[in-house]
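Missing here is one protein chain; the remaining ones are kept as they sit in the complex.
The chains carry the letters A and B, assigned in the order they are written, with residues numbered from 1 in each.
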Amino acid sequence: MWRYLINRFLLMIPTLLGVAIIIFLLLRVIPGDVVEAKFMSGEGSGVSNEVLAAERARLGLDKPVWEQFAIWIWGVARFDFGISMWTGGPISEEIALRFALSLQVALMATIVATLLALPLGVIAALKQDTWVDYAVRVFSIAGLAMPSFWLGILMILGFLIFFKWVPPMVYTPFWIDPWQNMVQLVWPALAVGYRYSAVATRMTRSSMLEVLREDYIRTARAKGLWLKLILVRHALKNAMLPVVTVIGLEFAFLLGGLVVTEQVFNLNGLGLLFVQAITRRDYTLTQALVLLVAAAFIFVNFAMDVMYAWLDPRIRFR
Amino acid sequence: MSTATDIASVDTVTAADRGRRWSAVVADFCRRRPLGAIGAGVVVLMIVVALTAPGIAPYDPLNIDFAAMLAPPDAAHWLGTDAYGRDVLSRIIYGSQTALIVGFGAAFIGATAGAVLGVGSAYFGGRTDLVVQRFMDIFISFPLIILALAMVAILGNTLPNLIIAITVPMIPRCSLVIRSSALSIREMPYVDAARAAGYGHARIILRHMLPNVMAPYLIMLTSFLGQAILLEASLSFLGLGVQEPTAAWGLMLRGAAVEFAETAPWMALFPGLAISLAVFAFNLFGDSLRDALDPKLRTG
Partner (left out) sequence: MTDVAADTLLDVRDLRTEFATSHGVVRAVDGVSWDVRAGETVALVGESGCGKSVSALSIMGLVARPAGRVVGGEIWFKGRDLLKLSEDEMRDIRGREIAMVFQEPMTSLNPVLTVGRQITEACEIHLGYTPTQAHARAVEVLGFVGIPDGARRLKQYPHQFSGGMRQRLMIAIALSCRPDLILADEPTTALDVTIQAQILDLMKDLSRQFGTANLIITHNLGVVARYADRVNVMYAGKIVERGTAREIYANPRHPYTLGLLRSVPRLDEPKRARLDPIQGQPPDLTRLPPGCAFAPRCAFAIDRCRAEVPPLTSVGGAHQSACWVADSLPGVAAKPVAEQVPA
């Protein structure tokens, strides 16, 4: 089993390298570069070609593509992501605060989703094909159907109309003012968490249904155990395997995928930074972001494997 | 040669037989999965609305009427008007065209390409499988919306490009699922028989493997329909999808809808409802289809 995990860990490297290559090439295929974006738009138009060329040389964009790539990857291997081509600031600094914000929203949404999904999914499975089941299913399908940005708009609309309250424009980090921070982030977390819980509820329900049909559940009943013990000890642990996967993958997705929700709630998270970076053709920043988000996704995947091994002795003792 | 004819006859069903069975299957589906039937009904209704949009929309969706700017819902404009005085109901009706074209286009292309890759990967196995799967691993670790953003940035904002952009992140998800069911079919004796009968790879894949991954394919296809509509709405909302003045639901929620949220909430309310209802209906139908097709979860 250790060999299996080490193997899985090492497989992360080529995948990440693949991500790096693709995003690197992808960015160079997009028409225009950061220099054009900076000088050609708005006030900077009419800049001479010499200036543009000098700026490109300063950013290293005049070098052959493979050399640019080599320089970048060598930096990444040493955890040096370089400087933003647009602002000139170190990328680690550009990302840090926004990463903290996105991470916090993702974590809070995960908590919301888990707290909703587990009880709802289990109850729906136990009461399969009754009105309880139908209600839970409609609730969760509705969660999947409602765009979270629309839910966000409705929330803001509700606050505005009923409480005359507008979400603050500026992000307050948790360590500065926890209360203010929570008041600000709980709503996006709820808006996102609802959709997220829908995915997890459905997985919990179907996984639970499958497990409840297993022979060992019948064995447990034949032993004369109470329903609660059968559920907690015998069913949940088995049913949790796929649910944990879904929760983990959604979490990884949220880290960089909250673009629209961030827009609605005025949050300067990773998602908006990505849109900004890509429109500004800020190669280094975009690359770093994609790599970060992909790494988070791949790592969560790996963590799921470890979790599987921990939850399932059949894998643990392989 | 007799092997070959036997194989061919397996999936040959007479037309009359097929017709009778289809109606029976549909009737059975409606009876046993009422939620799914409701979903299918709404989907059909949407298709009808999209097809007959010019006939049923009360106004031209692009018609700017400053006299009627931000009009609340009334007899003239049932769902009110937007910041340019355009009729919200008409724009929602025409928006269904955009949603359905993108939804069906992206879901069909994404699921089909994913299925072909998944089946091919499972069928050829070995190094092909390894390479394809590594590639899919890489694409799947790009968050869906980021990949779509990059694709739109590269390809531009036209509708076909939007469809392609939405398709790309779907392919690896579908190929993973299809591959795993294709792997089990690959081991079936009839695939060996077809190979022994001297059929080419393409023919075996198309004639014998694809029909047998139909169930997971349909499940993926229907689940992509809702996702594609949502993704299109998200991209349009961000200004990266369909461009003004085309009528699209996500676009209607953008900009002015939020600015005027307090004074003209109908601008934000109704397009969102349209998106939710559409995706809800597709999911409801897709869900019931999954229950009906996935033998593991079949009840009774």
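By our rule, a residue touches a chain if its C-beta (ideal position, glycine included) is under 8 Å from a C-beta of that chain, and two chains touch if they have at least 3 such contacts.
A quick note: this is a predicted structure, and the numbers were derived from the prediction, not measured.
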Fill in the blank from the handout: Considering the complete complex, of A:I22, A:V35, A:A220 or A:L292, the missing chain is touched by A:A220
Handout entry: Chain not shown, touching residues in subunit A
Key = 214-216, 218-226, 229, 233-234, 237-238, 311-314, 317
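To be clear about the criterion, only the chains that are shown with their structure count from here on.
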Practice task
Provide the C-alpha centroid distance between subunit A and subunit B, rounded to the nearest whole angstrom.
Solution key: 23
Exercise for the section: Write out the stretch or stretches of subunit B touching subunit A in their complex. Expected result: 35, 134-135, 137-146, 149-150, 153-154, 226, 230, 233-234, 237-238, 240, 250, 253, 257-258, 261-262, 265, 268-269, 272, 275-280, 283-284, 287, 296-297, 299
Exercise for the section: Mind listing the subunit A positions that touch subunit B in their complex? Expected result: 14-15, 18-19, 22-23, 26-27, 29-31, 128-129, 134, 137-138, 141-142, 144-147, 149-150, 153-154, 156-157, 160-161, 206, 209-210, 252-253, 255-257, 259-260, 263-264, 271, 274-275, 278-279, 290, 293-294, 297-298, 301
